[in-house]
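For this depiction, one protein chain was excluded, whereas all remaining protein chains were kept in their positions.
The letters A, B and C name the chains in turn, as written, and every chain counts its residues from 1.
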């Protein structure tokens, strides 16, 4: 069946739901009407849309950690700790990697092993296995909104269980949770799965329940040029809006050059508004998400604090609605709760200290913004052309033609031709364009920026530069200069 | 005797030296000619002037800790640790508080108690008591330049011993080490003492030895408006140049508002060049020093890391030649060596990541710079008027008339009428002008800025606002908003 | 500096002991004590034990508040209680607060050290004026002064 950018037919959607809910026993716990009633009883302070909209109005940047462990009681303790000790404004429930691959049996095993070993053997909270009631316990145990964060190509059952479970925000998308998170799942399939998720959110919306949706901004988290992640974010926003989603948070992963990072958040906001309006979704509200540096971190904790602080500063100066926070244990793997709280407190202090300071709009910032907008438009125009006006088919064809191409992604459906590298000021530029549909002058701009760096470093602009850049922040620098 | 801004007569200076060197037995160890020969044998890498000039040329910001303990072997271990583990570019030797008050007997007692207790009972290194040879051991034990940092109103003997002891940089000045560091020492006296110190440095200079001098920038370290600290820095620079000093580092203590902090370093550099040239000292080289926030710190270490990081970022973006680093233990008192190294590493990571990023000159930055320059000129012009062209007499009279006035200083020779407070963006403004000789429009500017904040907070602009601002960063904010 | 007590307000002698010149907290404490209704004899920074005792006698003070911010507090404070006893004001309240020792040390040990020296209350760095003022009011009430 050819998937199109059309709202899923209600009858077919409801029929599909029955199948989805059968995939694991806890599906039985989902009762839509009861869930709607439950949502209407959730106090104001625990509804993500309210908190985001309020922050956006006053230009405040909220802080949110990543966190999830195998067992409910420990997960609740973790969230409460991050709220109280870490001063988190928003909380997450990060889902484990087995659940992300719909391997509920392995997740069940992980829960059992966790109980036996007395420590979490899963890297997140297996929400499907725990079911609706336990999800509600999690939400009710804290006094701020909780978002589901994962990386699941087919998150239909996960969405059913967690939304019925009282979560008010759901991360992911058909591209952003496929290409960086899967090896061989077809894009058409994941877009279809996420049409279901968005339709479900839209269905709640139709029944008067505000649920926020957030495409995953940073993608592979490694030197992703803003126009690539913006293109994905806007496509997923449009696809979600089609299914009835009314509240969207669009994200971007910090690259480290302040001007580029600020311009990225500004342009993301403008582009999203522009495209949503053009497609007739002018009642869809957009907020923004800034992810602190997603690449390799320094081993040394005091250096990690510096990376976290710089991310917090860029988030605040860009006026992102929220910032997703790293921890000083980042280089060592999944952090302790203390390290997680530490990253939050560092971020809170910076965000508070910068709250009242504005950054002036400068020439370079405008130029950077202008370039990101032009590049993103060139990609999106070509996507729409390829789909003869249909966004889903355009996206599928764009990936197979390399017109959309995410650097360092594991998916075999991704061309993998694009290579990024930092310019002499540390902004991320294109070293290889692959088949990105950029105009001559755009390409020339990137070539000049990188050749400037090559001259300063007296070396070729090649893959070694990319590798040096990937390791640079972990080694204490932004630009990976030759030794 | 009335002190004037004149170079000390060589003969009288040499006679005074004899007296100075008699104040404590270790004075006998000083042999000027031998010391000059010793300095000429110091390798390039340990001479402060070389390292500063090189960094200034490439726009790099060097990092330097504060550190000093009672016993030589431990002090050397500390410096080596801060160099190796902390990656410090420059090292300090912070002098203990008894030595700062010329209480060498109490210092001797502190050395003895430290040996007995097995921990440092002094808050610094008592260099006078240890003498020339031990100072040289300290300098020879590391591979970077070491500066003497203290807070000594009468530092003549300390300078004699430490310069003969191979240190290549000496902090302090007749105003900056009196008003914030003493209770009742006359300004005329300390200026005279520091003419001696500068004359000594100039005397080394005449003999071909480059020694750097650094007036103490942050003064009381508490919401000092830039034009006050700049006025002091420039007067001390001019007084030092008169005595033959050729290399000066002028400092400023971070206030926390990025635009003001960057404008402060820029204006300090420009004003200093301008005044030095006007006075005929166009062969005197100026570098700049940025002190990370000198006021109250958060108790929580992860929040302290944020304050340190933001200071590092402002230092780098202002292109200061060096940054003086705080530690995550700041709120708890004198730090362990691990905490000291941690502050350094955080700062190094930020400075490295920002090294290649410039901050564009903006309208607000220009306006801020312009205001600082005007205010400083108004103060300095009045000082020169009061002294009938003589800087020393002008300074003495300016302090007694409150034309110069340092907020929160302990000295009874300071008027103590000036009160600072933050404006709505967190920049430090004047709440009380005392007798500062500002023009009507300058005063109006500050009043407007503060009244804007008062309106936002719906309260009077008064001393309570000052107190709230003093505690604000320690409590996680920049501006001390009412609760 | 306040002179002899000529109203009903209790008087606190306030000062920074030893060779310590930290003046900011001193000025804020003075302000906070006055706001709370105390008379304050603020003898400023770099105050010797003798000066604390003389000021307390001269003003008929109910309490001495000693600050020490520079880490030499242990050496500077030893014997202050004994000096008060010698001067005939042995039961005056003496509080101390600040960065009392060099380096980060176990706070309970530091507290005990100063309590053993005869201080009535000992405060760690970061204490807000309100807290110590509340303690002072309590102590004065229990002595029937407030």
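Heads up, the rule we're going with is that contacts are C-beta pairs under 8 Å (C-beta built on N, C-alpha and C of every residue); 3 or more make two chains touch, one makes a residue touch a chain.
Being a predicted model, the structure only gives us computed values, none of them experimental.
Undergrad: Can you list the shown chains that the absent chain is in touch with?
TA: The undisplayed chain, in the complete complex, is in contact with A.
Undergrad: Which residue among A:113, A:140 or A:189 touches the omitted chain?
TA: The missing chain is touched by A:113.
Undergrad: Taking the full complex into account, find the residue in A:51, A:97 or A:316 that is in contact with the omitted chain.
TA: Missing-chain contact among the listed residues: A:97.
Undergrad: Which listed residue, A:20, A:122 or A:359, touches the chain dropped from view?
TA: Once the missing chain is taken into account, the touching residue is A:122.
Undergrad: List the residues of chain A that touch the chain left out of this view.
TA: 97-98, 100-101, 103, 106, 109-110, 113, 119-123, 151, 180-183, 220-222, 295-296, 299, 329, 331-336, 339, 408-410, 463, 467, 470-471, 474
Basically, only the chains that are shown with their structure count from here on.
Undergrad: Looking only at which chains touch which, which shape fits best: line, ring, star, complete or other?
TA: line
Undergrad: Among the chains, which has its CA centre at the largest distance from chain C's?
TA: Measuring from the centre of chain C, the most distant chain centre belongs to A.
Undergrad: Chain A to chain C: how many Å between their CA centres?
TA: Comparing mean C-alpha positions, chain C is 55 Å from chain A.
Undergrad: In angstrom, rounded to a whole number, how far apart do the mean CA points of chain A and chain B lie?
TA: 46
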